[in-house]
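Note that one protein chain of the assembly has been removed; the remaining protein chains are unaltered in position.
Chain naming follows the written order as A and B, and within any one chain the residues start at number 1.
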Amino acid sequence: MAMTLMLIMIGLLLLGFPMMIPLITAAVVGFVMMFDGFGQMGTFVQQMMGGIRPASLIAVPMFILAADIMTRGQSADRLINMVMAFIGHIKGGLAISTATSCTLFGAVSGSTQATVVAVGSPLRPKMLKAGYSDSFTLALIINASDIAFLIPPSIGMIIYGVISETSIAELFIAGIGPGLLILVMFSMYCLFYAFKNKVPTEPKASWSERGRSVRDALWPLFFPVIIVGGIYGGIFSPTEAAAVCVLYAFLLEFIVFRSLKLGDIYKIAKSTGLITAVVFILVAVGNGFSWIISFAQIPQAILESVGVNEAGPVGVLVAICVAFFIACMFVDPIVVILVLTPIFAPAIQATGLDPVLVGVLITLQVAIGSATPPFGCDIFTAIAIFKRPYWEVIRGTPPFVFMLILAAALIIAFPQIALFLRDLAFAD
Amino acid sequence: ANWRYAHEEYEGDVQDVFAYKFKEYIEENSDHTLQVYRFGELGESDDIMEQTQAGILNFVNQSPGFTGALIPEAQIFFIPYLLPTDMDTVVEFFNESKAINEMFPKMYAEHGLELLKMYPEGEMVVTLDEPATSPEEFSNKKIRVMTNPLLSETYDAFGATPTPLPWGEVYGALQTNMIQGQENPIFWIESGGLYEVSPNLIFTGHGWFTTAMMANQNFYDGLSDGDKKLVQDAADFAYTEILEHIDGLADEALAKIQKASDKVTVTRLNEEQIETFRARAPQVEKKFIEMTGKRGEELLNQFKTDLEAVQNN
């Protein structure tokens, strides 16, 4: 049965069906095989509804909405200008600023796609003008946006937290270390690239310009304070922090900066609603799918036949990374989390792995996956907003993907990269 | 045949032990096999209940507290100080009570469920950020409760601020002091490590975490007389075993907790202190009757009659 379901899914997926269809079809076939007909389809619907029931999922649309308001208003630009004023002039400074801006914007945005739009749109023209090749620029933008997935907030972490019953607050803080590690790695590569290709440096901003940029960015800099400070200060739950971000973004853009008109809120909310629906229908059908494989005891069978149970903690982590990496080449990250997490759950439990560490690695893998061909939502976003052909967008990615895999290996070897801050924040 | 059984706890927890004892008896005394599904494998509490009603699952174990959306009267177990505190009397209560053994099965039957056993899992223990012995000391404490209006009413009556929160966020919320306390049986406080972040244990004696094991009624009615007896005997066997299991479980868990942390304090309320909490119970009873009407009132009265009977023994 496992084999049948897998073949159906892969087949429909490769043919280009909307991603909910392979999941639904495989699940329905599973139900028919298990219950000899359509008699128990009610349970599939029940589990779909169960998938979108957890209260923590509310954080997803809220963070999307906050980031959307910021991107369309001025907050994102102000943050980027501040980064540029400080490090724009060093060797490879524009590229490093791009990676740093992705990190900083990532402290507000929960999705990689929003980051591609917010940071890529203003900085790509500047990088091209400064002499960076377009393939390098595009690859940097779509891969550095991965950092936004690791720096809290993160939609991937929220969904992993919900389905694995892991604390979202702990996941959030554990993502900071790996996010910064990747920023350092990317910055070093940018430096190397700038030297090798003799990219000229930019003029240095004066201290008064820097002062002004900081003053302009002061308001948006409160977002990370709300999220990180609010959650770890015991003021908000992650969901509440998300809603407060929306409120804060609204106050900034509509009242303080006056960059948006009240009528815009309708369009922004509609766009957020659309993105949410497209993600949540996958969460819903993904939950229905994982119910039937759980009912049929498929995860246990697969793990046993592959011998993961004997592999020990490191073996399980490596297996998780490989499986998620491959799956993310073809499937949307959210779907991968929904389908694979329950499959690995028994192995994670059996080996006593820290679910937070697993969550960080999974988030990293799916972040990498959003920029790996052939399927990558960041790739599609870049194609759509930069109007560049597919091949051009992905040509420069291999060095970045290599660095990201290295980062995953480092986290497996030194889990403290992720867990240090978590243990510090949640120490007694 | 292969029968399916789902419960709402993790490996090694009380419901899991019960399920595996039930399985052991069935498989040793017949050719039937039993597949046990643990928490989350087939969805949440509500989900496995519906799946049992739909006949996908043959047996389900669900705490009456969660059954509230289906059988509001089952929330009676959230009324504080309705059950006795000491183990022997509780066991006797569950064995003898007319409310439990006659009234509840009828209510479950209305929803297509054959109630096989109701049993206690453990005494509810409150953990707080500081020791407390009176409702006054509960005031302004945010205490996490499951999403249930009657349970909220209980903590409201105790003077605290009930705060509904999903289980996954409880540990972190205690750690960051977003909430100052929670309630659970002691073995959960131990296995969930909650004492690490909420080290002051208060034995208020206000209630027992109770649970119920039932079968899909069509399935049960369709069984041969021999199989019906098998199922009943297996449930009785698991019940006897589970009472033995939980006896001493609380003490073991407490010993483990005290060994793991020296910040832990244990407060056992004396009769006088309990009285100050018990005095707040009528408010919750009133709310219960408001929510469940005449039937709830009858059930509540029967509970009290049953309780008197066992306490006079």
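Here is the rule we go by: a contact is a pair of C-beta atoms (placed from the backbone, for glycine too) under 8 Å apart; a residue touches a chain by one contact, two chains touch by 3 or more.
The rule is simple: contacts and distances are computed from a predicted model.
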Inset, instruction - Given the options "Fe-S cluster assembly protein SufB", "Imidazole glycerol phosphate synthase subunit HisF", "TRAP transporter small permease protein" or "Cell division protein FtsX", say which is the protein name UniProt records for the missing chain. - result: "TRAP transporter small permease protein"
Legend entry - Listed residues B:A1, B:A69 or B:A109, member touching the removed chain: B:A69
Legend entry - Touching the absent chain when the full complex is considered, from A:M1, A:M33, A:L128 or A:I265: A:I265
Legend entry - Which of A:F38, A:F195 or A:F402 contacts the chain that the document leaves out: A:F38
Inset, instruction - Specify the residue from the set A:I155, A:L181, A:V308 or A:C377 that touches the hidden chain. - result: A:C377
Legend entry - Chain not shown: contacting residue from A:A55, A:I90, A:L128 or A:I326: A:A55
Legend entry - Which residue of B:S152, B:Q175 or B:S198 touches the chain not shown here: B:S152
Legend entry - For chain B, residues in touch with the removed chain: 46, 50, 53-54, 68-70, 111, 140, 142, 147-149, 152, 161, 163-164
Legend entry - Contact footprint on chain A, counting only the chain that is left out: 13-21, 24-25, 28, 38, 41-42, 44-46, 48-49, 52-53, 55, 57-58, 61-62, 65, 72, 74, 77-78, 81, 122, 216, 236, 239-240, 242-244, 246-247, 259-260, 264-274, 276-278, 280-282, 284, 330-332, 373-375, 377, 383-384, 389-390
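Here, only the chains that are shown with their structure count from here on.
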Inset, instruction - Calculate how many whole Å lie between the centre of chain A and the centre of chain B, each centre taken as the average of the chain's C-alpha atoms. - result: 39
Inset, instruction - State the interface residues of chain B toward chain A in the complex, per the touch definition above. - result: 11, 35, 37, 40-44, 47, 50-51, 54, 56, 165-169, 171-173, 175-178, 196-197, 263
Inset, instruction - Sort out for me which residues of chain A touch chain B in the complex. - result: 35, 40, 42-43, 46-47, 50, 53-56, 161-162, 165-170, 231-238, 291, 294-295, 297, 349, 426, 428
